[in-house]
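A single protein chain has been omitted from the complex, and every remaining protein chain is retained in its original position.
Presenting chain A:
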Amino acid sequence: MDEEQMWKGFFFKLQELKMNPPTEHEHQLQDGDDGFFEKFGSLLRQKSQIDEGVLKSSLAPLEENGSGGEEDSDESPDGTLQLSQDSECTSIDTFATESTLASSSDKDISTSVLDSAPVMNVTDLYEEILFEIFNNIGCENNEECTNSLVEFVQDAFKIPNATHEEIYEAARLKEPPNVRLNVEIIKAENLMSKDSNGLSDPFVTLYLESNGSHRYNSSVKPATLNPIWEEHFSLPITENARDEVLIVEVWDFDAAETVKEKVNKILDVKGVKGLSKLMKEIAVTASSGKHDNELIGRAAITLKSIPVSGLTVWYNLEKGSKGRSRGSLLVNLALSAEKNKSVAVQEHKNLLKLLLMYELETSQVANYWWSGKFSPNAELIRSQHAAQSGLTPFDCALSQWHAYSTIHETHKLNFTLFNSILDVVVPVITYMQNDSEDVKTFWDGVKRLLPSCFAVLRKLRSKNTSDKNIIRALNEVLDILKKIKELEVPESVDIFPKSVYGWLHTNDTDETCNIDTAIEDAINTGTREWLEHIVEGSRQSKNTETDDEKLQYVIKLIQMVRSDLQRAMEYFDKIFYHKIQLNYSAVLYLFYDSKLAEICKSIIIEVCNNIKRLDVPDDQFEYLPNLENVNMGTTLFEVYLILKRYVQLGESLCSEPLELSNFYPWFERGVTHWLDISIIKALSRIQKAIDLDQLKAVDETVKYSSSAVDTLSIFYQIKIFWQQLDWPEVEGSYIFVAKIVNDLCRCCIFYAQQMSRRVENIFIADDNNKNFILSEEWCIAINNMDYIRQSLPSFIKELSIDDIIKRLGEYRTNLEAERCASTIKTVIENALDTERNQIVELIEIVARKMAPPIRRYLAEGAEVLAKDSNSMDQLMMYLESSLATLYDTLNEINFQRILDGIWSELSIIMYDLIQSNLDKRRPPAFFQNLNNTLQTMMDCFKMGNLQTSDIKILSSIQSRLRLYSLETSDLIHQYYLERLENQKSQESSPYGQLTITAQLTDTGLLLNILNARNLLPMDSNGSVDSFVKASFMPTSRFNDVPTVKTNVHNKSCFPLYDQEFRINLSDHQRSEKNSLIVFSIKDKDLFGMSSQYIAESYISFADLEATPPGEQIMMNLSRPEYTDSESLRALEYRLGDKQAKDFLKKLKNRSFS
């Protein structure tokens, strides 16, 4: 299984672990450290994801925002939940708590409201209203209606009956009003032609039928049959208005023209008819010398058909009884009473206030609900007053603006109402002079209305506010502010007095305040009030607050701020931007930014400074300290993550630099602390995982057990922590990741160490047995260590180290980045090397524990000369079962390693066995059996897989075994073979050379000893009396072959023997290629008693066959050495063998002579 596949398998298992609920094993594992890594890793990440989901909620109120004195919501008549005022107004808020007005309170307020009326009081106004009811104008007037109106007015004005009777009579006796008829002549269409040019020059004359002498004339519209006048006239009516009739006549204007002028108009004549008319006019003018306007048509209009609200209607023009159409006239008619304008406006304002207060009282309307609709009676009275006073729509709207804004100060009205009024008022106000009374009235109303508008902005977070109502109110308020903003505020008007707007930021500076800055200040003030509220609500007693509680407070604070921003983005941003192009959530965020930075920084730095120093364990890891601050660490990291997400939100909202962007340095000590905790917790977790490990493969497809999976789970959690940390600064990022890498490496080494100890204990348990029984636990342990080791590099790669190094290169230089990369690589390689050594160490322990039974089997097997012993079978069974276990449970790499280990141990065993049994003078059969066993085991261990170094050792051992396996005669022969090789390798010899010819024939050997040269003198006189003796080796093979000898040649170092010998050899003797002929050259003494050995040489039968027939063979002479032969050493161990003993004795004589 290669590393990548192993890693993938591990990843899938992690996925399964994540999908499945934690098992009992996992619970046991997490009990030790209270699930430390899960808290910082996946659990914290899941919590973050849930938190993100929670933020996307409706406008439901925040539970933490609860407050005492909360008002219950009211149901409107149609069942809709009403907008409810937040009762948490601050002291600087001018709003009083809303409550139902008592009767006496109403009277007081009424008096107060009307104090500013300089002309009349309630009684006078009441009389005027009664008078107007009695003198109703318009079609609505009837007796029944009059009575109901009188009753209504008495209730509205709260007049006692006695007072009412007096005022009633006074009003009835009052003179009728001077009613005026207001006429607007708008236009005419399709008039009859009266001129020779086919057109007319129309103008209008209008008068009352009862006063025909008083006529009003419009201007002349020349040369048109469709004139547009749009002219206004006001006709006084002295008689009863109901009986009057208005006469409207349309005339064709003709100026005094001379005959000459009329004649000149011939060119303008249109048609035959036109020419006829012109000719007639010329005749008349010529005869009379006068001009006369000509009537086109007339309309008579009865005034009783005109309603009080006015009438615009087309009238057909008539003349006499002729039926032909003369055209149509469009007229606007309205009735009004003649009254002082300013007095009328003042009356209207007061009337509106009284009617509205009565309306609010009788209908029990909720706050922010009334939107301008009076009851029918109230509306009728209001419209009668407007008509009889001659008020314009602007006058009415301005009066409403004044009256409603006044009432609005005590009882909030629907902002839609004010928005509608502004639509009427603003276009007119724009063109008025700033010093006019109307402008002043308007801005006074603005000053009264604005506080409640800004209060809406400040109270967007009111509790129990339904989505629909708050959004509607915001829309209307922003519309109002937008319209007011477009107007230029007169210099004399201070719309932001300090007494009302203490919360305005510009009050503290010399900056000019306007609607825009006030809007931002209102938003910020509301935000500050809400922030202060949640700060006080979230914070506990400061004296007993723990660090964890402080951090929890920060978390809650940021979460609530985050919720506020979320609501702003979801519901309010598009409204603000669409209405007034304001980025509302950005304003909020900028405000929160400085405030939160101030609060969070002090708390976080304080908590980090309070972190207690840990007792970090030494490298033995024997005493792991108990930690009690893990929750503090978790909470601190939660704060970090929340701040990180909060800053990310801000960077998408605002383009300005944010104070909170530099939040991460506050946590440096916290991160350092967490890294310290994590190494300790990781080591504890690893120890616990190993203790709980049953050393069984986690499933059939892999060969590692639970502790390996658990350890990688720890690494996985650390990786998640690092990914979530996402440290923004690249240099700090590198330092932290280097620390994490170092800690992971230490964990790997610790794991290998503890796993070794675990299985060593298992071995101790097995030590009672005679044989070391190889258990699966050992193999699983080795696999675990190797699995962790192989997983480390690819796991570390997922820490984004390459990305950090790349960013570091961009931030500084590539050279420095490469050094950083080299540093991390070195740390990793160190850990891998150390862990590999530990794996090899454990493998060697296994091999070493297997050594005693192998040694015993080998010794027993070699001991018995006969081959019926079962020791060999037992050895092979032991090896096969052990290797089978190893093969099944170890992974491929480790199996190969343990083969190497066992083989190395085996080499040592064989070496020791050979050495110890040499001392015991074992017979050659012992070593022969040992050699056979070695061959068998080499096959078993698959020789080809062994490393080169072992091959050399093996060759040495094999060579030794083969040597000691030989019989003594074979061993002696081996000695001579070594001598032969040595002779061939010599270039020259101090003892001289011997020349022969030899040839193998069908019957034997034909040997001719020719000569010798440069023989070394042995006598003091410097001469040699030599002869050559030839014998055959091995002697056991050539028992029946006699030794041949040459004649003695006296006093010559260059003897010429030239002597031929025919030696009979059997077929068997001739066929052995490694047979040798040994030539000994001796010096004969004068007395012939003994011969002195000079030197000798050798030749093999193989060499003879390789030599062409008749060719001379020259051989170097040599004397035997004693100490340089393994064969001699082997022979020395056979001192019990007579043959070996005699040979060695003889050899010594030759060597030392």
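Here is the rule we use: a contact is a pair of C-beta atoms (placed from the backbone, for glycine too) under 8 Å apart; a residue touches a chain by one contact, two chains touch by 3 or more; residues count from 1.
Just so it is clear, contacts and distances are computed from a predicted model.
Just to verify: the chain that's not displayed, which of "EG:80H7.4 protein", "DNA replication complex GINS protein PSF2", "tRNA-splicing endonuclease subunit Sen34" or "Mediator of RNA polymerase II transcription subunit 4" does UniProt list as its protein name?
According to UniProt, the chain not displayed is called "EG:80H7.4 protein".
With the missing chain put back, one of A:Gln723, A:Asn830, A:Gln986 or A:Asn1047 would touch it. Which one?
Counting the whole complex, the residue in contact with the absent chain is A:Asn830.
With the full complex in mind, choose from A:Val250, A:Cys745, A:Leu934 or A:Ile1009 the residue touching the hidden chain.
Checking the options A:Val250, A:Cys745, A:Leu934 or A:Ile1009, the one contacting the hidden chain is A:Cys745.
If I consider the whole complex, including the chain that's not displayed, which of A:Val343, A:Val489, A:Val535 or A:Val840 touches that chain?
Spelled out, the listed residue whose C-beta touches the missing chain is A:Val840.
Out of A:Ser399, A:Ser706 or A:Ser904, point to the residue that touches the absent chain in the complete complex.
Selected residue, touching the omitted chain: A:Ser904.
With respect to the chain omitted from the figure, which of A:Arg819, A:Arg1062 or A:Lys1138 is a touching residue?
A:Arg819
Touching residues of chain A against the unshown chain: what are they?
Residues of chain A in contact with the hidden chain: 613-616, 618-622, 665, 668-669, 671-672, 675-676, 679, 731-732, 734-736, 738-739, 742, 745-746, 749-750, 753, 756, 808, 812, 815-817, 819-820, 823-824, 826-827, 830-831, 833-834, 836-837, 840-841, 844, 848, 904, 907-908, 911-912, 947-949, 953.
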